[in-house]
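Submitted below is the structure of interest, expressed as structure tokens.
What follows is part of the complex, with its chains left where they were.
Just so it is clear, A, B and C label the chains in written order, and each chain counts residues from 1 on its own.
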Amino acid sequence: MATLGFVGLGVMGGRIAKRLLDAGHRVSGYNRTAAKAQSLVAAGMRLADSPRAVAAGADVTFSMVTDTSALHAVTDGPDGILAGLGPGKTYVDMSTVSPAASRALAERVRERGAEMLDAPVSGSVATLEEGRLSVMVGGPAAAVERVRPILLDIGPVVTHVGGNGQAVLMKVATNLSLAVQMLAFSESVRLAERGGIDRKTAVHVLLNSVIASPMLKYRGPFVLQMPEDAWFDCTMMQKDMLLALEMGRALRVPLPTTAATNELLTAARAMGLAEQDFAALFEVLVRLSSPHPGTESGRAG
Amino acid sequence: MATLGFVGLGVMGGRIAKRLLDAGHRVSGYNRTAAKAQSLVAAGMRLADSPRAVAAGADVTFSMVTDTSALHAVTDGPDGILAGLGPGKTYVDMSTVSPAASRALAERVRERGAEMLDAPVSGSVATLEEGRLSVMVGGPAAAVERVRPILLDIGPVVTHVGGNGQAVLMKVATNLSLAVQMLAFSESVRLAERGGIDRKTAVHVLLNSVIASPMLKYRGPFVLQMPEDAWFDCTMMQKDMLLALEMGRALRVPLPTTAATNELLTAARAMGLAEQDFAALFEVLVRLSSPHPGTESGRAG
Amino acid sequence: MATLGFVGLGVMGGRIAKRLLDAGHRVSGYNRTAAKAQSLVAAGMRLADSPRAVAAGADVTFSMVTDTSALHAVTDGPDGILAGLGPGKTYVDMSTVSPAASRALAERVRERGAEMLDAPVSGSVATLEEGRLSVMVGGPAAAVERVRPILLDIGPVVTHVGGNGQAVLMKVATNLSLAVQMLAFSESVRLAERGGIDRKTAVHVLLNSVIASPMLKYRGPFVLQMPEDAWFDCTMMQKDMLLALEMGRALRVPLPTTAATNELLTAARAMGLAEQDFAALFEVLVRLSSPHPGTESGRAG
């Protein structure tokens, strides 16, 4: 078992660190808000003072934060991960950031004699806890093989998709389908419901049909009861859609359903649903297909 | 075991009839082109002279044809199914037709003292043969319960969704998600590919991710190698999309991703891909994101 | 001056009949609700008992009704226009119906020894009254030339676009741009407004810019104040969009902005705006970009 480090112990990061502990690894961790790491400490994790300390004491350091600026906050500066890296060490970032940002960071890691991999995960908390998380990895093949046994402790499918930055590209390419599938599912449910079929029955039928992806299996029921806490909220999902649309323009790939869905995520945010799970796309469709209780402009309505 | 009839022994209908024979039922069948039924006769099916004869000799008669006009061709006239129905008999139509046409036919069945159910299936030949077909049923509850044991010989999930016509509504509502999921998947694959990831690797990763619905599991690989024979071609899929869009307008439910996808099915047909499996949506996206080998209008290109 | 007949004296039809009277023609007319024709009678029009009587007494008979079924109501049966037609007469239908329906009717007119033209107009009441209406004509060239002087009394631009049915095709092809331009204009106004520019100022600037089509010049101000009576309501506009989308599928022409706009016309109808002018597309966009005053589903909002 290797000595591991983990920076960023949020909803997903914390659970991944827990799996690594459960698999028998020694793990030291860091989180901006230390209090959130208490249950992990109870489970055997050592708490470090800084991202640098984590990286300095580990063979393989993981990080998982929300976006590019959060990534720079934990990698840069005198207390950052980079400062703790050196020859023989491997740094695995599991965040979803732009491929270009990831490639640039890998270059700086290489300058310190270490290797970086981008390894975003596809799936939710539920997928992770069921032990079915799929991990994509980008970076040099030798480094990938070195950490593969550890990644397999996180999830059963580890796929080396290409060089640095290509796993985050693959992740973003995957995530556009999440949002589009959710909106198409919403169209299916709402059409059935308006045709007289009970919403619950419609969801049941759809989730037993060939369209029932693992994502819809866990998120589809949200159209019956939204969760208290979003698993992945509209703001986060739109961040990923923007990464996809930006890459689509740069790589000259039109993304018609992605673009259409993204505009309804904007609508969700305008309607006050920004912090709800992106299953709120269903709610947008409900509002688009219902008489309106009030109106901003004078006569209409 | 009941005495059953089956009218319309095409790709799906024939295989369903085979499952009923395998389950031990007595089945008599009819197909416009009798030759296509030979393997079923070899498996024990009796061949009848007309749809009427099938219905006259059976407790429960099934039909499965391509559209509303084909349905009328087997139900109407002196040799039609209706003429063979009477008190105590049940007629189960598994075709995908408009809910209104299905309801109107149920009314005529009722006038003859029989009961009709609409029971379209969601899934493909592959799903059927794996014994995982989902059957939705519309019609009176008593009739549904009467035939439920037989329907369970077709597939493991039988859901009573509502009155006459509501199962075809549910089917159409389901199918819109098929096409949209396929186009979103195509956007995911093409974006990854243009970003430098091997097409085969992209497909592999996506089919091991949370977006991998059963439909994508079998249809996704078509973007690597299209099948010789379409499982469900662009023309058929557009027929279902039109039923969805018409119902959307009638029921006042906007269907943004359905509408966007439908226009690219039109493009597929314009490009000469009408008879290919609707996975050809990927090919449309490839053409939209590639330099063009020639052009119709003068200067451009 | 010729002896003319006019069947269908509604908002547009009545005003066109008035222009023909003003130009010095003898006009006999028919309207299902005779009362609506009183002002025309005061202006010199003779009122006939039936569409047949109108056609029997006129060299050239015009009709203008709302859709295909209304057209059949005035052309068919013992009292219909067809019964009053004969050799040497010309029948000009100005309604917007499907090209196929128009061609079929032209065939029946030809069987009676007469000629039919389809001559839908592009423009509104305002355009007509300003004497700027554009008339498209479909049908045999000789018949077009015969009635051209009369059509020029209606509007200054008369264009022979092709054979029977092609003018209604051209009309439908034109009208799709009306709705799309209105929605794009709404996006322009709403974006400016949300960025802090007064709605009135935004409209003023846009209507003095290069996007200001004649249609936007008269309809754009509706986003400031909707008219009491719709000029062309959402239901009517969606009827034309459907004709366009159906032809697009039949002729294999993808219509991406038409399809996107059509879904928001569905939303307008769902929201209770069906009978408002289709400038209500702006209101749909306002609702899509505003916090919601209430909600159908439990937790959201």
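Just so we're on the same page, contacts are C-beta pairs under 8 Å (C-beta built on N, C-alpha and C of every residue); 3 or more make two chains touch, one makes a residue touch a chain.
The structure presented is a predicted model; accordingly, all values stated were derived computationally and were not measured.
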Entire complex copy count, 3 subunits given: 4
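What we mean here is this: only the chains that are shown with their structure count from here on.
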Intercentroid distance (Cα basis), subunit C paired with subunit A, Å: 51
Averaged-CA centre spacing for the pair subunit C and subunit B, given as whole angstrom: 39
Subunit B: positions in contact with at least two other chains: 248, 252-256, 260, 264
Interfacial residue positions of subunit C with respect to subunit A in the complex: 223, 225-226, 256, 260, 266-267, 270-273, 276, 280, 282-284, 286-301
Residues of subunit C touching subunit B in the complex: 238, 242, 248-249, 252-256, 259-260, 262-264, 266-267, 269-270
Residues of subunit A that touch subunit B when the two form their complex: 99, 122-124, 127, 134, 136, 157, 159, 161-163, 166, 169-170, 172-174, 176-178, 180-181, 183-185, 187-192, 194-198, 201-202, 204-206, 208-216, 244, 247-248, 251-258, 260-261, 264, 285, 288-289
